[in-house]
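All protein chains of the complex are present and in place, except for one that has been dropped.
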């Protein structure tokens, strides 16, 4: 047993393979009847079942040779090897700062000496990032050592130590359709697949199979961290249904590389995560994922400034203020962001907050990549049923629980999009607590409010 | 009936005078037995009873002639009169932006067309700020019109309109003990009480009685918004118990003006709110409040930069980052704040956030003053009991529910101090929901996460 | 005699009409002979003659109803009337802060008690801004009071006082060619000339004559402060020579409104100043000005951030550093600028300066408009000759002495463009000193460096 704690409750049972928890989910319904607004609290009984066997996880990155791809691969390697290196401010050690799961904590409850916190990763059995095996594709043939150097992200003395390991990793040739990304990528595109569109998708599927066999991982997740593609029109007959999309691929019509990767992954039963803002998930891709019961999630890693922005807006609005943001569009390789928040305060006054953010983006995006892969894998081991519908099912194939980690959270149709960061974090935390039969955090501390 | 909605639930009943709600409060206990950490979910059945009759509220401000005192008085007047005025950017209208209760909303639940939000103030029956009657003390004799002008906070054309009303308001003479506040206040101290310490406290009590009678309000709350006093030593025999404190006052020993005001209020049965950072609530004052079952709360209005700071730290730590803040101590009348947040991100990287905040403090503090008074008044109408202890009781006399509004939240002994802003807001929201039998916000949206 | 001081020197004579000064102008010539760099100091004897009679000056603004146009007109009026008004921070008085001539000083020399400074405007006889009479054109028919209100620049209580005066001022109908400015100007264009291009130019000339006659001013200067026009192609046969340009106007070919105004001014013998960045001064216009010996100057008022930028770059480069600026393009009506200066310092280090500038642009541009008009007028009264060429001449018709006040200084062909602000200021100061026979500022203070 790997868990660091045990829930003792009549509602929770641990078997060899599963943790099973009965859980009361409370909601409120609002309706207007005869001009009167009626508010009705309701509750549903769920049973959550979480698999306890953590598989060996392989993650395949599209854009493996990019800043994010090399940085996350190098960071995991450095952590696994326990590397440290000198800088002018002293010795640094490999770590996972910035990872929700590895570096932040959650409150379990109250113990004899106050609140008891555990690392987020200890809530339920999860893959440890050190155990992830990486592979991937890139249109550039540079090996990962050279690519890491090009990325200019990691301190040089660390790069020197990692070099011999990364040198041996070489991205697989990728699907390259020039019109979908910026023209300046042309020159690095020396590692690209040939053949018809359908053949290329076949090759990607074979790559996934090959990686699984040769590396011995139990499960593969595919994640797009290549360049942002241009927006793709949604066209009836072309990409509006799963069938049409598959047919369009056969015929070599307009389908973006990222959608091709998504389709190949889904057909291989591998969850597909989109770290860029483009609309990879055209309706046909969403339908295909639903049909095959494969998770898809995204879009766009929420690193740095966006995260901060959502927090500030949430704060200002939550404090009863009106906000206007003037912000500088994120230019090219820039790692600076300058934003101004003007809020109208009482009686015509103004409150101006100017924020200048200097960040090393790939160091912020890498832990997010890890959190996304690990949370997705965990969700594949969670199923649930309700009293009304006692058949166990998994989460919706559009996996919205990871919204905290995405700028433009992909959600099932008809679902409200939550952008407030603290609510997104509560969502993950409370769902994982539910899997253990623990009530949601209510922050009321009633026991301390009595005489 | 003033409520804008009705809760329909077997657990909730509305009578002429009360809303009564049965509520299940869920918590988690953690303990270690034989080296194993055991986590036990528990729940307690509460009954909440909230008085529906909203009284006429009078608020007496210590430091009425200061920036905050004049601004909050003028703002309420301008709102009540529905004033508007010209500025170079157009016509402005009186409003309550920045007030949690008046200007922010809460989600009631889900309706036919999505989430349903109501203004925070509509959750339970509350005093409307327009109906508050102000009075107060100041060591400066300027009438409130002149004091408003000195404050340099409100636009001049608005001041002109308010002048005839404010001109008639004159602060009552106050207790002035020079060694407790900055020396530069001496010159404005032309409106001070004479006589022994005990006589002065008697006068303050008579002032409260007088205000109540002449203004016709049902209830009075006293709030300190005068200058910050120096710290006061806690000395056994002097101010460590209620009895000692009362005796010290009789003997004219070292007791700060703010503590004298607190004592006078408590003896009059009036809740006392401390908006400054000083330790007004010496142990003797806290004990006196408990004995008399009167609410005390504070300390230090959480306006502007502090609020932002708590949000950012909460965010950075919640994202798994280590944070160092270099911040500029708040100097004198300065309305600028410059802070730098350096967080150590993955692999030795750094993320630097520099924030420059320009704020008009009294416009931020005024809505907080209103929220504090209104929430405190509401809490006086809430009582509750549990299945184990069926006798109804009120909240602890140290009213910690208002922590969201205070920089250094005063809490009952032994209570953990929560500084995270979003948790503080959740606390208020979930307790008010509990009074209506509504479950806490869990942000899980499970209904949207199923296939 | 209006001068506040007298130069006593054998080289300087004051007559009723003129100040005449003999002046030695020192330069250095560098050449390479037989691989050796030779440096030769040279000097030329000049005689400067400055007219002492200050005329009544009229300034006609193209774009009179814009932010700059209304602000400069209102500011001069408020100064002339000696107005003051209340704001929440107290009473404000009309002033000319930001004007090089009115609000900054120059060092005359050393007196018995140290350096002696005089206001820049006292160096030579100049027009006082209070005495300028304004008139102008605008495509919007709003009177100047309404236009001032639309501009949202001046405090409201000041606007109220100015209203009755400005209400009576109405811009003359202007030349409007939609394709030259942003489409959103269309809706305000309700005050435009009709007829052929040549007829419209005739009307502008008649407007100038009319203004001169009815207002009684001695001299008129025309200044463009209307919207920025699109760039205009320089086409042989069309606008490359004075003759071609005049012919193009006759034929109604592509000539921009600003060039039409420039041509009309030059033909009327009035100096023309361009406050926007567009290339009004096509070669044909420059040639026409030279033929008619009329001053033209510009381009683009150097207010706010640009000024700061040139100072900082000058400073960083002068300190031996390499600089990279990331700056936010000036968006729309935005009054914020956010720039980052990164300089590479010794041994691979970096120095980062982040600047956030909040400015009210028209209050910065207005004093520049006044300085430009007054300096241009002064230059019309200065003539000079050298020993070699004893015939008196005026400055080059492309008046580059005002570079300090312009973002993209227009200079005679073949002249180096100086962007360093302190050198530009020295240029004005030293030329005005030369007119008084005073040597240039050398900052050497040798008398204090001897034992």
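So that you can tell them apart, the chains are marked A, B and C in the order they are listed, and the count of residues begins at 1 in each.
Assume a contact is a pair of C-beta atoms (placed from the backbone, for glycine too) under 8 Å apart; a residue touches a chain by one contact, two chains touch by 3 or more.
Just so it is clear, the structure is predicted and the values come from calculations on it, not from any experiment.
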Chain not shown: contacting residue from C:164, C:236 or C:348: C:348
Touch with the omitted chain, as defined above, among C:13, C:47 or C:87: C:87
Among C:154, C:175, C:263 or C:410, residue touching the chain not depicted: C:154
For chain B, residues in touch with the removed chain: 326, 328, 334, 336, 338, 340, 352, 354, 356, 358
For chain A, the residues touching the chain missing from this view: 86-90, 152-157, 159, 354, 356
On chain C, residues whose C-beta touches the chain left out of the figure: 4-9, 11, 25-32, 36-41, 43-44, 46, 71, 75, 78, 87, 92, 94-100, 102-104, 108-112, 114-116, 153-155, 158, 290, 304, 307-308, 311-312, 314-315, 317-322, 344-360, 363-364, 366-367, 393-397, 400-401, 411-412, 414-416, 418, 421-427, 430-431, 434, 436-451
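Keep this in mind: only the chains that are shown with their structure count from here on.
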Between chain C and chain B, distance of the C-alpha-averaged centres to the nearest whole Å: 56
CA centroid of chain A to CA centroid of chain B, Å: 39
Residues of chain A whose C-beta touches two or more other chains: 352, 354, 356, 358
